[in-house]
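Heads up, one of the protein chains got dropped from this complex, but the rest are sitting where they should.
Naming follows writing order (A, B and C), and every chain is counted from residue 1.
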Amino acid sequence: MIKLLFFGRLGDFATGLSTSIDAVDGLTPAAVRDGLAAGHPQLVYELSQPQVLISLNQMIVDWDHPIVDGAELAFLPPVTGG
Amino acid sequence: MIKLLFFGRLGDFATGLSTSIDAVDGLTPAAVRDGLAAGHPQLVYELSQPQVLISLNQMIVDWDHPIVDGAELAFLPPVTGG
Amino acid sequence: MISTIRIQTQDFDLAAEYQLLRQLKASVGAVVTFSGLVRDLEQQQSINSLTLQHYAGMTESLLQGIVDQAEMRWDLIGITVIHRVGKLLPSDQIVFVGVASQHRSDAFEAAQFVMDYLKTKATFWKKVDQNGQQYWVESKSSDQAARDRWSTDD
Partner (left out) sequence: MISTIRIQTQDFDLAAEYQLLRQLKASVGAVVTFSGLVRDLEQQQSINSLTLQHYAGMTESLLQGIVDQAEMRWDLIGITVIHRVGKLLPSDQIVFVGVASQHRSDAFEAAQFVMDYLKTKATFWKKVDQNGQQYWVESKSSDQAARDRWSTDD
């Protein structure tokens, strides 16, 4: 099981989406993104923006980083705190 | 009458000195300094240090600036506030 | 160096935070504080409220990383970073950064560094409510530029 988190504006496009997916061999953040394509073209478009970062277990990683079972995968638009 | 003020470390060397002098034609801060030489060689030495500034009526001026009667002449060592 | 990092919904008390920093050591000669407040306008339009979301856990580690970098770069005695989350109103306090040091340039530069990195690295997101219309605030390129001043290899 992989936990999925969508922050900021990405959360608006992910409403109704399952908050977890099954772990499979060779899973990467890019594959997770592409797997969401079916019902959510707008979300996939948003996730494909170059400014979007991803974190795995709260560490920033690349889109092709391997995902192991039990991980927490978060999609992070540009931050706007302060 | 010219009012004389000595600030910071200069005050220590000017103790006992009159706090005013008579106004005379063509008086300048440099002339006032040199006129103090008689009894206070250490003070004159201190006043001759390049970092010492002078103000006339609270405006920074040059050593050859003319002094008119009633003026306030202050000798200012490098400042150390804040 | 003593560092304090807090993310909280409740308001903070600048005076109390200042007193803590000031009293850390007898060698404290300078304390710089920064407070960020909710401005009345966003894109020239008045706002009703601001809602701050963050990524709990990750935000704290990122802020600690920023504070650790500041500690390596400057001679500091203490740093406090407080960031609020949840719903905020115009004029509310959002963020506090306080730095205590022996000499003023360290405190000034470290406080500005922490803010520049916080703005571009820490996982906070702002949503604005303008007359019932809600939208997420866009990040500013000026904030990226402010951060990039501090390094060439970042």
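Note that a residue touches a chain if its C-beta (ideal position, glycine included) is under 8 Å from a C-beta of that chain, and two chains touch if they have at least 3 such contacts.
Every value quoted in this text rests on a predicted model; they were computed, and no experiment measured them.
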Check: Wait, the hidden chain, what does it touch out of the ones we have here?
Finding: B, C
Check: Of C:Val31, C:Met58, C:Ile79 or C:Val128, which residue touches the hidden chain?
Finding: C:Val31
Checklist line | Residues from chain B at the interface with the omitted partner, ascending | finding: 5, 7-9, 11-12, 51, 55, 58, 74, 76-82
Notebook entry, point to check: Since one chain has been left out of the picture, which residues of chain C touch it in the full complex?
Noted result: 14-15, 18, 22-23, 26-41, 90-91, 102, 104-105, 107-108, 111-112, 115, 146
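In this section, only the chains that are shown with their structure count from here on.
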Next item on the list: Express in whole angstrom the distance between the two chain centres, defined as the mean CA positions of chain A and chain C.
Entry: 27
Next item on the list: Could you please state the distance in Å, as a whole number, between where the Cα atoms of chain A are centred and where those of chain B are centred?
Entry: 74
Notebook entry, point to check: On chain C, where are the residues touching two or more other chains?
Noted result: none
Next item on the list: Quick one: which residues in chain B touch 2 or more of the other chains?
Entry: none
